[in-house]
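Questions regarding the structure given below will be posed in turn.
Here the complex is missing a single protein chain, while all its other protein chains stay put.
Just so it is clear, A, B, C, D, E, F and G label the chains in written order, and each chain counts residues from 1 on its own.
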Amino acid sequence: MTTGKQLIKGNTAIVEAALDAGCRFYAGYPITPQNEIPETMSWRMPEEGGTFIQAESELISINMVFGASAAGARAMTTSSSPGISLMQEGISYMAGCELPAVLVNVMRGGPGLGNIAPSQSDYFQAVKPGHGDFHIITLAPHNISEMYDYTFDAFDLADKYRIPVMILADGLLGQLMENVELDRSRKPALLNAPKPWALTGASGRKGQRIVSLLMQPGALEKHNMDLNEKYNLIKKNETRHELAGMEKNPEYLIAAFGTCARISKGTMNIAADAGIKTGLFRPITLWPFPYEALKEAAKKVKKVFVFEMNLGQMVEDVRLAVGDDSKIEFYGRPGGGVPTAEELFEFIRGKVK
Amino acid sequence: MTTGKQLIKGNTAIVEAALDAGCRFYAGYPITPQNEIPETMSWRMPEEGGTFIQAESELISINMVFGASAAGARAMTTSSSPGISLMQEGISYMAGCELPAVLVNVMRGGPGLGNIAPSQSDYFQAVKPGHGDFHIITLAPHNISEMYDYTFDAFDLADKYRIPVMILADGLLGQLMENVELDRSRKPALLNAPKPWALTGASGRKGQRIVSLLMQPGALEKHNMDLNEKYNLIKKNETRHELAGMEKNPEYLIAAFGTCARISKGTMNIAADAGIKTGLFRPITLWPFPYEALKEAAKKVKKVFVFEMNLGQMVEDVRLAVGDDSKIEFYGRPGGGVPTAEELFEFIRGKVK
Amino acid sequence: MKKGRIRIDEERCKGCLLCVEECPKNEIKKGGKINRFGYTFAEFCDNGSCNACTLCAIVCPDCAIEVIEITEDEKK
Amino acid sequence: MKKGRIRIDEERCKGCLLCVEECPKNEIKKGGKINRFGYTFAEFCDNGSCNACTLCAIVCPDCAIEVIEITEDEKK
Amino acid sequence: MAEKIVYKKPDSLTDKIFSYCWGCGHSTVHKIIAELIDELGMREKTIAVAPVGCAVFAYDFWNFDTTEAAHGRAPVVATAIKRVHPGHLVFSYQGDGDLASIGMAEIIHTANRGENLTIIFINNTNYGMTGGQMAPTTLIGQKTTTSPAGRNIKQNGYPIKMSEMLAQFESVKYVERVKVTNAASVIKAKKAIKKGFLNQLNGTGFSFIEVLSACPANWRMEPLAAKAHIDGVISKYYPVGLIKDIK
Amino acid sequence: MAEKIVYKKPDSLTDKIFSYCWGCGHSTVHKIIAELIDELGMREKTIAVAPVGCAVFAYDFWNFDTTEAAHGRAPVVATAIKRVHPGHLVFSYQGDGDLASIGMAEIIHTANRGENLTIIFINNTNYGMTGGQMAPTTLIGQKTTTSPAGRNIKQNGYPIKMSEMLAQFESVKYVERVKVTNAASVIKAKKAIKKGFLNQLNGTGFSFIEVLSACPANWRMEPLAAKAHIDGVISKYYPVGLIKDIK
Amino acid sequence: MIEKIIIAGSGGQGVLTLGMYLAQIASFEGKNAAWLPAYGAEKRGGPSFCSLIISDREIFSPVVETPDTLIVFDQRALDNYAGKAGPGTLVIENSSLILEDRVKGANKLLIPAGEIAGKLDEIRVANIVLAGAYAAAKKIFNTENAAGVMKEMLGKKAVKMMEKNLAAFREGFAFASKPAERI
Partner (left out) sequence: MIEKIIIAGSGGQGVLTLGMYLAQIASFEGKNAAWLPAYGAEKRGGPSFCSLIISDREIFSPVVETPDTLIVFDQRALDNYAGKAGPGTLVIENSSLILEDRVKGANKLLIPAGEIAGKLDEIRVANIVLAGAYAAAKKIFNTENAAGVMKEMLGKKAVKMMEKNLAAFREGFAFASKPAERI
């Protein structure tokens, strides 16, 4: 081949990233549009000497991941929207028990059974999951390289903070094949870092426990406070975003994540051709949301256009960041509708003239 | 008895309200602190000629409620935090299928198993449930009369808009007994309103269906748009709040819901004694959140104090309403901590001097 | 002996050939034409031996076969 | 015949009396005192018939009984 | 000479062409259910619960009331409907992924409670709709998209025999396994489902009919080969016939 | 004269006093498990999975590694742990609400996969922790806080016999039902659990031990009455003894 | 007026019932009452606890931090809750089950409620003995009402139980009315 590029599907990229990151436990249940992940895992994981289990439900998937993580393994599960809803209790338990793991949601249209088209309508559930005061880190890739890179990084992040990390993708990113050059030479930084909290047998020590139940008066409150400190640390250290086109002092900013962000990049070109300068703010971590960076960027523009494949979810975080609703214009396509770059441009043009 | 007042427990008030509202199907699974609900239902429901089923899990509860509602019955289930997480898929299906029902969350401390103390840490999950673009109406009572009244009203609201309605209570409101005078003479307005969409057998007509799966291109997007119109109508018609103490032109506003709101009323008295005038903004519907009313109220004060029994959830909606973060001061107790009126007052005093 | 014939709905037939295998009289065969879904639908041979036994219709998954019984007005 | 005695942990004992029912020698009885959890704990009678059979300890749910076997140094 | 139509599409089917693959067992079972509803005169008093699986589209084809249920939860949805409308004919129709995998708890508790329901269980030994993944019913050695080397006892255990398992419950009144590979077996299958419906109508209680059903698409077989596979292989592991019948 | 301690608290127990009610079967079973872990010399290579139920506090008492599991999910948590540490002794310990109600799918699929695990199932015919509600194991006619008129077959079905049901699965190697009402039965129970542990250590596979266990608090009985209730009533419906044993 | 009460003991002693009984009397007398139990994980023998606020104004915060009255049924309850007693708190102790008194200060009423109930041949009415003692000590109720409410609460059981309960109340009341007994 003349280029080092390889044609790879988003779902496959996630599998390879997990294996490269040292994930050796995968449990998952079929659901469109992410079936290639369990299907590929079913033979790739044994090749790498790890455990693949086709769980009999998403409840079983997430609770197996709980167990594998408690035992010290790097573990992952993947699903799509309805399946992720079924994992909410398990995710809350993992957060309470401070167990690292990587969860992937290849979103489809909802609510209910909905359809299997790409969608971003689980933003809310991703950034505000489960019951109780907790957070998980959520990363939103917008191309196939990032499906690989973010999944790879997610395992280190999870171990570093003992926290579940979610990759929030969608049917388009899962099914899309792009020819990309993956850097597969990286080594996961924390793969061999000790996990003194993990259950490996009480060798030379007292028995230890993984628990989220804290019944002593004040104990749970303290635990929540400790978790909150960790969350603040993550906010400080790990908040990530991409800011594009600001060098041209644009009058307008587009805020979008994932698939909508990549389409918006096309929109920027169209707008530039039409003489409208736009910048793009793309949150990479949806939690922690890059409020500060967006606030700064928004100060420099007249308007912030928020584009989502839903009826307005991230826009709430954008509003919290920007603080001035009159600056914000939202356009969203729910239920599996994927906007075109042209369509988004038309929306912008309608609002700026 | 000299007063018409009766000593009644919050959980029991919910049962009686449901029965008075014509609820004739209840399925529920035990979980503290709401066990009195299924326990009382187990004999009260048969007395009223309805169906009580002790579901074998919360998944079964919610899906039984789905079925009963699809069949045209007024149906309810109740649980506490972890159990509500398990219902997220089912709630999303009900929203997608536009099925009315009443769901009760008697919140406890989280995440995970947490503890069984009162908490408000499921605000996020209540107002942003499940996968997909949808909403449910959420009502937050703050005393035992309201445990009755809001539950009673919830059934009509649910039928009126074909939407699940959640009562968001907590362990304190569930376990508390107060002597209250319940107005049990009310008749549920829509109990006998026809439900032409319900499955009752295709008598004299074609078969009809209850579905959330819409695979035809554009069909789900249209469905989402239709749902959104309904949501806008609900926002317009049903947004409810209580505003107290504004007649004295207070300098400060407290924003709190449920248990925290009732405690805040004590704080208002203490503050008044100390010469600090405060008002109280209490959202009754958490979704739809009374943004406009809060915005107006906030304009009249120097600061808005947000009190929650969590680490800051409703405060995001308060910030969206108020639009000026410098005005907002948040104090929260997570993990089952219940603040005292004095404690909240100390916080206020610390911020205003 | 009864006489009969069948009508195969060309749109519904998916050409699975279960009816062909079922028919005791070999009265059905794989056809030569495709329908708008791309299926090569089955054809009734009409060799006169069909006795309206309905076995083909019973086995047809797609409800593509209607069976008609033909009765002579006067018995001989 | 073996000789023995038992030690009942007054804090652990909840007074369920399973040991009393179990002891073949009637060497355990319901006590008269309560512990700090409010339980009326069991008492060893010490009538000299205990043979360290351990049945009481085996049945005790709360691990409140320790059984001690007493061996005479020289056998007679 | 007079012509009489002796076999035609039943009224309880809509005109919509089945969206299932050629030779798919779902089509056959949909058809016989519709015929039975016609024959029993119950079209106006039937409420069906569709699964998540290929048959999620059942409501496109049946001309009686039908609801969706979340994946695996059809039996409890049906339970609630039946308790609300005890005089109606209520049944759930579920695939093996839906019923035997994610829906295991629901079917067992429903059976154990002895709900007066009829359950139609379509066993095609894989997950049809999502592309042929392994199911709890997948045969030993069977290659699927998630068992590319064949189902392996050590990793995945033995194929679950739902009928035999449910028949153990005292509250379960009738269990039969049938297939729909030729006209004779279709007639038997129809008889079994009819019995399941009648049991419900006369209050006998919980009935369970398992249908061995072809999935030519995911088995990567032509329909006739798929039929032969059921007759020759699948029904060896899952023998057809009456398993339990209590009055 | 020499004194020798012939029975004492095992090392695998912490010093914490059991928080269970007087005469509660959990205490007894916790104790014999700890004794066995001592006897097998496995304290440093054991990982236990506690349920949600009264025994959620097991980790306060066992001095070996223990994790919580969400209500009913202990068997799949244990499965993952065992797959990650195949050389360790891994068991789940679950009540009847946990295992037979909300956790039905998990126990069945784990059993059917034939995971090399030991499951200890504490059957006290009700939900202890939440205040004595009806469980799938509640006896016919038994009054509980959610069956105030007694469990009724028509509404709730028959009490589920988990042991008999699981023994049907080919991958299940050993099933025994025991009780812990007197010293003799405690000794038998201990032997059964030991066999379950040894089966795992020598790779035989899935073992399931059901323990009939007293819940004096919710039965509203004194411990001696509760013991008699097991011997006289409960073990009539749930007979103790070996149910399945395959090498 | 506002009266905040904490009642603590163990399961089976009638701790919650005592709280509810006092709440019912208050309600009958036209006051507001807010009763809140602790619902622990342990059952019989485990700790049992409730709090009660009686007031003629609206009760906002139903949680009692510093009680006006603390009623303890046994040693463990005393161990756990003695710390809640402030300088103004009246502590009523069921001395029958107290091994070691921990409360310093003057405002204390020790009453052998268990023994008194035992003498009535009904150990279960010890809680009502304490109710009587409370009524005498705090004088916020009309004792006539206490009897009426008791009958109402007993419902069908009144036929069998009313007499013993009434006697228990009276004994408690009488005991607490003797000034000498208060330390």
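The rule is short, and it goes like this: contacts are C-beta pairs under 8 Å (C-beta built on N, C-alpha and C of every residue); 3 or more make two chains touch, one makes a residue touch a chain.
All of these numbers come straight from a predicted model, not from anything done at the bench.
**Student:** One chain isn't shown here. Among A:Ala13, A:Leu172 or A:Leu214, which residue touches it?
**Tutor:** If we include the chain that is not displayed, A:Leu172 is the one touching it.
**Student:** Can you tell me which of B:Met215, B:Ala272 or B:Val352 touches the chain that was removed from the display?
**Tutor:** The single option touching the absent chain is B:Met215.
**Student:** Looking beyond the chains shown, say which of A:Ala219, A:Ala272, A:Ala293 or A:Val338 touches the absent one.
**Tutor:** A:Val338
**Student:** Taking the full complex into account, what residues of chain C touch the chain not shown?
**Tutor:** Looking at chain C, the ones touching the missing chain are residues 14, 34, 36-39.
**Student:** So which bits of chain A touch the chain we can't see?
**Tutor:** 1-3, 5-7, 32-33, 116, 171-172, 175-179, 262-267, 269, 338, 340-341
By definition in this document, only the chains that are shown with their structure count from here on.
**Student:** Could you please state the distance in Å, as a whole number, between where the Cα atoms of chain B are centred and where those of chain G are centred?
**Tutor:** 35
**Student:** So which bits of chain E are touching at least two other chains?
**Tutor:** 56, 68, 70, 101-102, 104-105, 109, 136, 155-156, in rising order.
**Student:** Two or more other chains touching the same residue: where does that happen in chain D?
**Tutor:** Residue numbers touching two or more other chains: 14, 39.
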